[in-house]
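Note that this complex is displayed minus one protein chain, with the remaining chains in position.
Up next, chain A:
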């Protein structure tokens, strides 16, 4: 017990200039898992672990044969990280951050490439039907759509369709119009 007291790092860290200020739990969730600081140029791996881009890039360079996440050993790669763009971020020029790295860490960071860009997948629509109503009484929307009206767009809820969906909508509308034309012909003649 005596030894524990004597060698407790308590005294040790008191002797040193305190570079670390206490973080609240809220910021703790956004600390880089390598440098233990608030993540700068944050990126998240596919396995969901947060790092500074310079930190994780450097780790990927250190690992020669197989690149794995430091925390969970899942496979990682330079192109397979997702950048996080927070409000108030990117106020510092990334180039100046890179310069700081050169001063601090030496050559490896000198070749630090830009953080990969975020991906922008096309929005996914919940309803595959051509009428854009989704929630409001689909049966009522059915009639006008026969005649080429699309009340959904009139409500300002229009979302851009993918080419495939547009094609489908066009086809079904054409068929409906043909069908109604045939019925009208039968009724009139």
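We adopt the following convention: a residue touches a chain if its C-beta (ideal position, glycine included) is under 8 Å from a C-beta of that chain, and two chains touch if they have at least 3 such contacts; residues count from 1.
Here is the rule we use: contacts and distances are computed from a predicted model.
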From the options "UTP14C small subunit processome component", "DNA-directed RNA polymerases I and III subunit RPAC2", "Proteasome subunit beta" or "E2 ubiquitin-conjugating enzyme", the chain left out of the display has the UniProt protein name "E2 ubiquitin-conjugating enzyme"
Filtering A:62, A:124 or A:185 for touch with the omitted chain leaves A:62
Logged for chain A, residues touching the omitted partner chain are 1-4, 6-10, 12-13, 15-16, 18-20, 33-37, 55, 58-59, 62, 68, 70-71, 73, 106
